[in-house]
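Apart from one protein chain that is not included, each protein chain of the complex appears where it belongs.
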Amino acid sequence: MGFQLFPTSASANAGEVDAIFWALTGLSLFILTLVFLPLLFFAIKYRRGSRADRTPSKIPTWKFEVTWTIIPFFVGMGIFAWAADVYFHIESPPANALQVDVVGKQWMWKLQHAEGNREINELHVPVGRAVKLTMTSQDVIHDFFVPAFRMKQDVVPGRYTSEWFMPTRVGRYRIFCAQFCGTSHAAMTGWVDVMKPADYQKWLVTTGQGESMEAAGKRLFTQVGCSGCHEAGSKIHAPHLEGLYGHPVPLDGGQVVTADDKYIRDSILLPGSQITAGYQNLMPSFAGRLTEEEVMELIAYIKSLADQQPPDYAP
Amino acid sequence: MNPVLDTPASTAPQEGEPPENYLTEHTVISWLLTTDHKRIGILYLLSILVYFAIAAVAAAMMRIELLWPDGRLVLPETYNKLFTIHGVLMVWFFLIPSIPAVLGNFVIPLMIGARDVAFPKLNLLSWYLFMFGGVLVVYSVIVGGVDTGWTFYTPYSTTYANPNVVTMVAGVFVAGFGSILTGLNFIITIHKMRAPGLTWFRLPLFIWSMYSTSLILVLATPVLAITLLAITVERIWGIGIFDPNLGGDPVLFQHMFWFYSHPAVYIMILPGMGVVSELITCFSRKKIFGYNFIAFSSIAIAVVGFMVWGHHMFVSSQSIYAGMVFSILSFIVAVPSAIKVFNWTATLYKGSVSFETPMLYALGFIGLFTIGGLTGLFLAALAVDVHLHDTYFVVAHFHYIMVGGMVMGFMGGLHYWWPKITGRMYPEMAGRVAALVTFVGFNLTFFPLFLLGYLGQPRRYHSYPPEFQVFHVLSTAGASILGVGYLMPLIYLLWSLRHGKKAPANPWGATGLEWQTPSPPPRDNFETIPEVNGEPYDYPPLEQRTVEPI
Amino acid sequence: MKNGVPSSRAYVGTFVALMALLGITIMAGYIDLGVLNLPIAMAISLAKTLLIILFFMHVWHGSRLTWVIAGAGFFWLMLLLVLAMTDYRTRTPVAPMPASHVQLP
Partner (left out) sequence: MPETTPSTAHQFETLSQQRDADIAGMWIFLATEVMFFGGLIMCYTFARYSYPQVFEAASHRLYVGYGGTNTAILLCSSFTMALAVRAAQMGDRKWLLRLLMATIGLGLAFLTVKGFEYHTDYVEHLVPRLDFRWEGGESPHAELFFWLYFTLTGLHALHVTIGICVLGTMAILAGRGRIGEIPVEIAGLYWHFVDIVWVFLFPLLYLVGHRS
């Protein structure tokens, strides 16, 4: 790795973040000179016993005060606007991104590709494709941080957080856990391997012996008993899951929520919290019976039903 | 407030038997049950030195541990306990009490011409609460230590950390009430006990900054108290609002913790700014530039400081729109600090600047605090904070403000009022050397951490990738110099107690009521409460009068 | 007001008003006002609080300083509630950005 003074910039966003960083460094140096030079000059010129002219100046002081209140204020707002714009861009994952699910657990990262490949503390991604990470934690708050991509997002238990990056250079870049999470917080590191697309496809095939998340979700759907109620032919009056993901769902309290990852996760683990309009609260809770990975696999399966037509509704 | 200083000898103590002052009575009981604000200030000074020593040892062990990438000095959990005790003791038992409880307690009544603080017994109770809290925290370290960091983030602190968390949290809870009562005492003292003629705009700027600090002490600390109480209830009762399995929100803890902890960093820096305002005017012999702007910027920092806590949570799954609100407010809160720095610099213009030790510390404060403040802008900018959050850049930023700013201010204030506190002068040359050594040691310790932070090394790591080792070695070298820089004052100030020259009432020729009473002052501060009728810092041009030879 | 001491009639009046407001708030609790239930309950509580502060706690004739301190506590609490709720009320997941917006380097 050798000795570096500045981190490698290996993602589309890294350049924009570095630009703000350099602009702020320049502004800081300018303000430092604006403070240090007069400080030094006055300290020397007006040192005690020097024969400098000390007749009190007549210039009204409020003129200075107003200038060094207004100017820093507007410079600050300018930097805020620029950084907020880049931040909004950092926080909006593109629609066509590769989906990777991350589960943080005390002191290791478990990653799972949509195609089914599972990795521990390793993430293989093709260069030039946006990758969206959907993350949750099994215990405490962790933080998935890749300095080379200037990317960081806390991984909070009980909810999904997401971040995305577009790698632009092939290579191995370190993953750090950036939120203190216990004894081996420092050991919770890993590597992101950015590969050429061809090598990535080869890697997918050679290591992809496991079933895809969708397939695993479908298997779990019957194995755990969801199909008993939610399958098309079942007699029990339960909401159909075809064409559900991403569409609005009216709740019996009168609100309307969109069926995103959070909605489906809460419905699996806390069924009573959001009851669809026109249904009773019959569903048992699966909290404690499904691991975080299995919940993500079920969600992947339900996502795959998003574009199918529900059996008895006219399109 | 222009004291007539025509004859230098008039206020020097007569030879022969020294007049009775607040220090003459020497029984232990007279110290432990004192309600004299000056003695309570000294009690605080001795106790914060003990806590500073423990936390400094922890810091030294951490710096040695970080010399090697794989961390050879201590086990990982011991390192986690080290940075927790370093954080807790430094924040709550050194930085927050140091200037308010030591210098504030001693100097505020003297500065406003009062005989004591408004509630002397409450003042003594505050010290006992502070000590009881400190004992609880140190006890929790002895019986095994806590490894959650001084931030006690849930769910780690409530479900996964060892049970000592409850003892340490109880210690901070109790000490918190000590600081609430100190804040309450100061607000009432400043409102109700000013000398006749001492209107608000004739008050020294140290009083303005102590008033704003007390505002924060009083309004922010209770929220910390209830948050820590919630953690204790969740650990003991097994259920709580921060527990994600129950639908509680761990980020809610961060909201309530930082609602206190960001104003807390202003509790730490505002008194330092007050001291620097005093030092810059005294040692440049000139009325402060822009008195009103500096006074109101203290109040502005105190109020706006309550609205910016979200910048600690930009990447914590806080909504991006809330992030933008907090980012705008964080840029706005930086403006009053900029006003202060520019005003201090402008005060030197056409002054007559001398470079005694307090002035060196004040100039050091301005330099390092400006760097600390500017790096704060990096962390307030949303996109850059995504990269920099929880890295060594943040560690360097807040050490520049707390150690570079606050401790320099405390040292400057301690040297400036040392003659008034002890009646003895400290050795000037030794003081100047210590100030320079501290300045050099500090920069060598913490500037490399800015580079390390942008390179991406997260904080609270006991082992790190080998390519970062160079920065850690530089920083440890700097830490040893900084250690020397802090030991020197301890030695020569103790030495000065016995052998220092006798201090006259006004060794610096400064304006201010505290310099109109002999040093050390009598038990009731003033024979007769002084009358104030002039402008503050009314330094007549130097030529017309003589100043005691130092 | 006789020689600086409020008359007992003022206290009795305040007390009666407080009990009346208690009655109103309970009755309002049994009517379905939908989303208005909370604001009305809070408004009544605020009214009761003002009555107690101004009359029972003598702030009505108190100094300006006591007015400011009495108000400061509630103002700072509003700071905490309003700014923290800006986080919770706007926690909608960000809509995915159209793929075209992402420039390939």
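Each chain carries a letter (A, B and C) given by its place in the written order, and its residues are counted from 1.
The definition used in the following text is that a residue touches a chain if its C-beta (ideal position, glycine included) is under 8 Å from a C-beta of that chain, and two chains touch if they have at least 3 such contacts.
On a predicted model such as this, the values are computed, not experimentally measured, just so you know.
Here the chain not displayed is in touch, across the complete complex, with A, B, C. Note on the undisplayed chain: of the listed residues B:Val146, B:Ala170 or B:Met193, the one touching it is B:Met193. Touching the chain that is not shown, out of B:Ser126, B:Ser140, B:Thr213 or B:Thr227: B:Thr227 (per the contact rule at the top). Of the residues in chain B, those that touch the hidden partner chain are 109, 114-120, 180, 184-185, 187-188, 191-193, 218-223, 225-227, 230, 233, 237-241, 245-249, 252, 255-256, 524, 529. Not every partner is drawn; the one left out touches chain C at residues 4-6, 8, 11-12, 14-15, 18-19, 22, 25-26, 28-33, 37-38, 41-42, 44-45, 48-49, 52-53, 55-58, 62-63, 65-66, 69-70, 72-74, 76-77, 80-81, 84-85, 88-89. Within the entire complex, the positions of chain A that touch the omitted partner chain are 253, 270-273, 275, 281.
As a convention for this text, only the chains that are shown with their structure count from here on.
Chain contacts: chain B has residues 251, 320 touching two or more partner chains.
The set of chain C residues touching two or more other chains comprises 94.
On chain A, the positions that touch chain B within their shared complex are 1-7, 13, 16-17, 20-21, 24, 27-28, 31-32, 35-36, 38-39, 42-43, 46-49, 52-57, 61, 64-65, 68-69, 72-73, 76-77, 79-80, 82-84, 86-88, 90-91, 106, 139-141, 143, 145, 147-148, 150-154, 156-159, 161, 174, 176-187, 270, 273, 287. Within the complex formed with chain C, the chain B residues making contact are 191, 219, 223, 251-252, 255-256, 259, 306-307, 309-310, 313, 318-322, 325-326.
On the side of chain B, the complex with chain A involves touching residues 71, 76-77, 80, 147-149, 151, 153, 155-156, 159-161, 244-245, 247, 249-251, 284-285, 289-290, 293, 314-317, 320, 323-324, 327-328, 331-332, 334-335, 338-339, 341-343, 345-346, 348-355, 363, 366-367, 370-371, 374-375, 377-378, 380-384, 386-387, 389-391, 451, 454-467, 470, 541-542.
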